[in-house]
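Omission of a single protein chain aside, the complex is shown with its protein chains in their original locations.
Just so it is clear, A, B, C, D, E, F, G, H, I, J and K label the chains in written order, and each chain counts residues from 1 on its own.
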Amino acid sequence: MRILLINGPNLNLLGQREPGIYGSTTLQAIEADLQVKSKELGLELECFQSNFEGALVETVQQAIGQFDGILINAGAYTHTSIALRDALISCSIPYVELHLSNTHSREPFRHQSYISDRAIGVVSGFGAMSYTLAMQGLCDYLLSQSKVN
Amino acid sequence: MRILLINGPNLNLLGQREPGIYGSTTLQAIEADLQVKSKELGLELECFQSNFEGALVETVQQAIGQFDGILINAGAYTHTSIALRDALISCSIPYVELHLSNTHSREPFRHQSYISDRAIGVVSGFGAMSYTLAMQGLCDYLLSQSKVN
Amino acid sequence: MRILLINGPNLNLLGQREPGIYGSTTLQAIEADLQVKSKELGLELECFQSNFEGALVETVQQAIGQFDGILINAGAYTHTSIALRDALISCSIPYVELHLSNTHSREPFRHQSYISDRAIGVVSGFGAMSYTLAMQGLCDYLLSQSKVN
Amino acid sequence: MRILLINGPNLNLLGQREPGIYGSTTLQAIEADLQVKSKELGLELECFQSNFEGALVETVQQAIGQFDGILINAGAYTHTSIALRDALISCSIPYVELHLSNTHSREPFRHQSYISDRAIGVVSGFGAMSYTLAMQGLCDYLLSQSKVN
Amino acid sequence: MRILLINGPNLNLLGQREPGIYGSTTLQAIEADLQVKSKELGLELECFQSNFEGALVETVQQAIGQFDGILINAGAYTHTSIALRDALISCSIPYVELHLSNTHSREPFRHQSYISDRAIGVVSGFGAMSYTLAMQGLCDYLLSQSKVN
Amino acid sequence: MRILLINGPNLNLLGQREPGIYGSTTLQAIEADLQVKSKELGLELECFQSNFEGALVETVQQAIGQFDGILINAGAYTHTSIALRDALISCSIPYVELHLSNTHSREPFRHQSYISDRAIGVVSGFGAMSYTLAMQGLCDYLLSQSKVN
Amino acid sequence: MRILLINGPNLNLLGQREPGIYGSTTLQAIEADLQVKSKELGLELECFQSNFEGALVETVQQAIGQFDGILINAGAYTHTSIALRDALISCSIPYVELHLSNTHSREPFRHQSYISDRAIGVVSGFGAMSYTLAMQGLCDYLLSQSKVN
Amino acid sequence: MRILLINGPNLNLLGQREPGIYGSTTLQAIEADLQVKSKELGLELECFQSNFEGALVETVQQAIGQFDGILINAGAYTHTSIALRDALISCSIPYVELHLSNTHSREPFRHQSYISDRAIGVVSGFGAMSYTLAMQGLCDYLLSQSKVN
Amino acid sequence: MRILLINGPNLNLLGQREPGIYGSTTLQAIEADLQVKSKELGLELECFQSNFEGALVETVQQAIGQFDGILINAGAYTHTSIALRDALISCSIPYVELHLSNTHSREPFRHQSYISDRAIGVVSGFGAMSYTLAMQGLCDYLLSQSKVN
Amino acid sequence: MRILLINGPNLNLLGQREPGIYGSTTLQAIEADLQVKSKELGLELECFQSNFEGALVETVQQAIGQFDGILINAGAYTHTSIALRDALISCSIPYVELHLSNTHSREPFRHQSYISDRAIGVVSGFGAMSYTLAMQGLCDYLLSQSKVN
Amino acid sequence: MRILLINGPNLNLLGQREPGIYGSTTLQAIEADLQVKSKELGLELECFQSNFEGALVETVQQAIGQFDGILINAGAYTHTSIALRDALISCSIPYVELHLSNTHSREPFRHQSYISDRAIGVVSGFGAMSYTLAMQGLCDYLLSQSKVN
Partner (left out) sequence: MRILLINGPNLNLLGQREPGIYGSTTLQAIEADLQVKSKELGLELECFQSNFEGALVETVQQAIGQFDGILINAGAYTHTSIALRDALISCSIPYVELHLSNTHSREPFRHQSYISDRAIGVVSGFGAMSYTLAMQGLCDYLLSQSKVN
């Protein structure tokens, strides 16, 4: 099973700025850690980050036929990008939405998401641990689906 | 008369995904078909597609002095991009807004458009036929304008 | 294929009043022009106009079994008549909604329509040309449907 | 005791269209059935249907002094006609509002009614049975009132 | 100068029902009284009442070229009829909106009017006297306009 | 056929307080009366009342396999309890919502209901008679369903 | 009968500024004209203008026992002053609200009034003529009231 | 470390009803499974379920000093209970909110939660797996906190 | 005169948790203190607390004929319980609403109350002193009422 | 300790008008009564009333260094004056907001207050007794504060 | 060129209270500093402050013909005074709106302004420096305008 991890705008700054909100781990460390865990779960993991909405859209489009599941932390685009929503729905790959911080304790405009309602599930608020939990949840879902078929 | 056709995010996927909503024709087929029809109407047609909001903005900007009219299916940016609206208004080229699907039968956030109120007209819901109708409508408008002047 | 064209309140005034918004063509001229074009497309066209909501409702009801498609410019009733919506849905005949002016550039209460979400498609803003485009769109739709069956 | 049954727009289509929502009984059958039941209850029943808002308003106006109670299924005018509300209040005849379908499980614009707040009661969702229940409720109310006086 | 007085739904009941809100004068008495006063002001007055929205729309349409000003008490259609608004704007005849009762002390849905913003002025709350005041205001306006031209 | 009648908070006070709104019949009298009528209709009736949201939820849960239909006057919980809604939907037993008073003539917060949209039908405003009408409606529905199967 | 005319903020500028909206007559001219007309109607008229909300409140308070009716053009305080509303209600003197311009054709914040719902009636849009009409309406009301008593 | 698992209304029905939404595992099976996993993580786990809002409130209150963390699936009370929110905040025990289904793909009234903004994190949509992920996330949080102190 | 003091959910925690918001006095201390003060005022005081909405409803119901006035701090149920409102109105006993904290300086969902509009008065924000002030206000009201009768 | 009592617009009318809402005691009587009670509590009391927003603002400004606490019944300015709010916050003197009537049972525009959220507490609905309760609450607060320092 | 500086309510307190929000400079110091700078720019400057809405209105009215531009910090009246807006528009003198603090980072009711949309420009958030910047902006605008004419 092949998994694609997508990180949206400003997540390349992880670990460098605002550790009070986002924790002190860098994105590189999170990705490395996740590679180890994906190996344990027998998954193949690929990672992508961009600050460009269009680049995220195209990455999702190109995932068709290449990946079995997507983990996505869309950052601020979670709340503003219908284009990203359309790409995720079009590509028909099951995805899990995740956030480092608990978006419900932040500004009102972060309480609404354009991608939650079509996700398998949502994980938010556990810092870098959100990535691990989301990957486990996605893996569990894909296994249960493959049994069904 | 020179016409510019602009397609926004995810429209490069046309014909490949969700034919129930968007039909089974590819964007290439639509563009080829439209080239034939534009010849019949004595129009010169140029086509552009991008998933990047900034690229769409710049394409509109560079149309100044190059095109007499614009056909635009802005996809998801219809509902989120004030930048695209600003570019369309700044360039002062008459444009027609079009959609493959009937946006009014879909999610509420697709009922609002940032570009409708400044368009010549809007065509939605006829699948690939929407492009043909929009081009005819634009052509008809440009002819009536040239008579006035 | 038989098509019914329905025009709602105040459209009998077309060409006489407010040409800045609605153009200078009379409804009679539009209907005559459309008769010619419908002949070319091999369609049979019947026309009806009324300022009475009840009369429009009954015309739609009586279309059952008589017509294959409806073109409707419901004028102001577009925004206020649930009865007309109910009649259109009850009669199950495919219909296209059309407007002479671009309703999105006018007062906010004209931005909402009770009939758009169940229409095949919507055409607005091209003046008298809106009728031609809507008829072509309807014709194209009916042909594609008959092929499917 | 004399009762007036008023049916609004599109209810003349009953039994012919959309049986999934409105059932397969025709309006004629409902009225005939209700005549039988009204006889059993010792009531005199008169029936009226129109698709014209103005005709419904005038029927209500002319009921003054002729009827002791009104049963009304105002169809779509339930949600849009203040004129009908005004007529019902002006004539001061007790009335029961009824609907074949459960309006609360349908579109949001059917959740609001201009006539509920001044009705004796409301019955909705029981198909043709709604008419019987509403008549019983109205009859029960009129009897209790006549005892009071 | 020729003036058209238009009364909308349920105003034919005036003087018969709900005198607490609408006063005890009949519409016939108001019209007769207004005929006398219009004579004094050197005006010619014609009166029309209907409970049908479509009939009001057509009366306004046919006023073109026949009348210099319109007095309109649109009753409940004040709050629901965009068709009437369109007719009034299309015919371009100056009009005064009037109401017997003070609509601002009644239900919230009577606080909004589709015709106020394009009227010369609005008079409400003075019972039958509202008609007299509105006619004087209209007359004064027409005189001042004829001086300008 | 076995029917469960559920009454929510404050309905144990019936007949003791606020007879102007709720009538002067006690809940005991209503239940006794309904027992008689259910016998006539060949139904078996069981009655339950509680002021506790949790107790109502559990009563609905325990109805599974025990009852063929539910009559529910949820009182104030109609407007605030999603838990009760969930229980009613989970147990999959057809239910009729009823109210003694016409909730539409009361405070705005009583105009919204969490259980109407999934009910067979709604009866409100007939005082104690609402129970009889609701039971008849439910009975009629269950009979028509049993014929279908 | 003694009448008090109250003018609010900026009305002292009348005739000097923005004649397009407010006309070219000065407040002094309006007051003088109204004095003449009040004599004809057998009324005694007193005039007051202030730009201070507090001064308007106190003028209304001191009118108790001194005046039989109030004519008030509260200007901008119409839309913002609950204190003025309270004073008008406290003093229990019948009042007519008037405006030079048609407030419904202006900015949305001028569509709402804190004093309309308690007024006898409202007159707006007739320029200086609004004062005359309002005085006639008030006079007519006071006469009808004195007959009742 | 001692953990308390709280399940709210209707969750006792798990596995028996609506498996399409909630899965086919019973609450007993989930709790048993979680006991095994908590042992592996060196946690002590206690489980509680109630359909009564008050009972949930008191269970949270009594957790003070007894537990280090709370896992809570508040079911329908998530969206209606400020009392439960107050209890959770008062007791100052870190808690994780979880849901079996993805609440964002369901009715709008399930999109709002009274307890999300004060939770450590939220997990939703993974069926029974949501419990496992939430427990891991809570455990990870408590460990990181104990290192800080 | 007999007074009933009712405290709602989480108020049993008073003095133990969040002293910054609710003060450091326990509910027992407040009740004891209030017993002393009620003696001085010649009142008989009974106290009740519950975290169950249903229990509060029934306590209010059983107060009929037993108490002359109610002091109620409904805690979180202030903002969610229509059932409690109904019980308070049904029992017709004058009541004073009170809060320890100033609810207007807290979350928006605490700004709305279902019981304020039918209360004699409201006291909030004085910590434990709120109870004393509310009891004095209630006592003063009851004395003034007994003089009237 | 020195206390300033501020009364806003129309409160000079107390006891003269609308005793049903505001009671029959005059402001002079209330102030005299409060002087007596303030003596008993060892307070020095000064009283001020104005109908001018600006005068209230300046009185608050000049209280700096002169008073330890403020009692304010801002009347209608409670709901419209941000200037008064700013003055109260700027002067940093603890204040209690009070109202004679229960503002929550009156018009919706009286439910919102610009000064509640920064007040020590709010007392409303007890008639003249509200002044006594507010003074006691303020006194209690000031004493508790002086102990802290 | 003559410039009028107007300061609204509570700005006379500048430098004395809440330096965290408004800075520590007094209004006198700001005015003196501005006099110096206006000299350098060849402007004549007059200064006015009042806490009375009416006084600000009259100052603006009297500026006609006396001043070429206005600098206005309307303080709290920015958000509540339509009367001030009307005066500014009536006098037709170009004005710049300014604020010491960034109103967008404060309470929501300070985000809306009645005077921004008709101002030349807006400057906010720079403390006392806002006055200097606003004067430069106004001066620059007046110079550019005088060149045009």
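The criterion applied here is as follows: contacts are C-beta pairs under 8 Å (C-beta built on N, C-alpha and C of every residue); 3 or more make two chains touch, one makes a residue touch a chain.
All values reported here derive from a predicted model rather than from experimental measurement.
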### Query
Relative to the complete complex, which of the depicted chains are touched by the chain excluded from display?
A, B, K
### Query
Which is it among A:1, A:41, A:55 or A:89 that touches the chain not included here?
A:55
### Query
Touching the left-out chain: which of A:76, A:89 or A:142?
A:76
### Query
Which parts of chain K are in contact with the chain that was left out?
102, 104-105, 113, 116-126, 129-130, 132-133, 136-137, 140-141
#### Entry: Residues of chain A (touch criterion as defined above) contacting the omitted chain
8-10, 12-13, 17-18, 50-55, 75-77, 79-80, 109-110
### Message
Please output the residues of chain B touching the missing chain, sorted low to high.
### Response
52-55, 57-58, 61, 64, 80-83, 85-87, 89-92, 114
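By our rule, only the chains that are shown with their structure count from here on.
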### Query
Between D-E and D-F, which chain pair is linked by more C-beta pairs in contact?
D-F
### Message
Which option, F-H, D-F or A-H, should count as the same interface as F-I once over half of the contact pairs match?
### Response
F-H
### Summary
Note: chain I residues in touch with at least two other chains are 52-55, 80
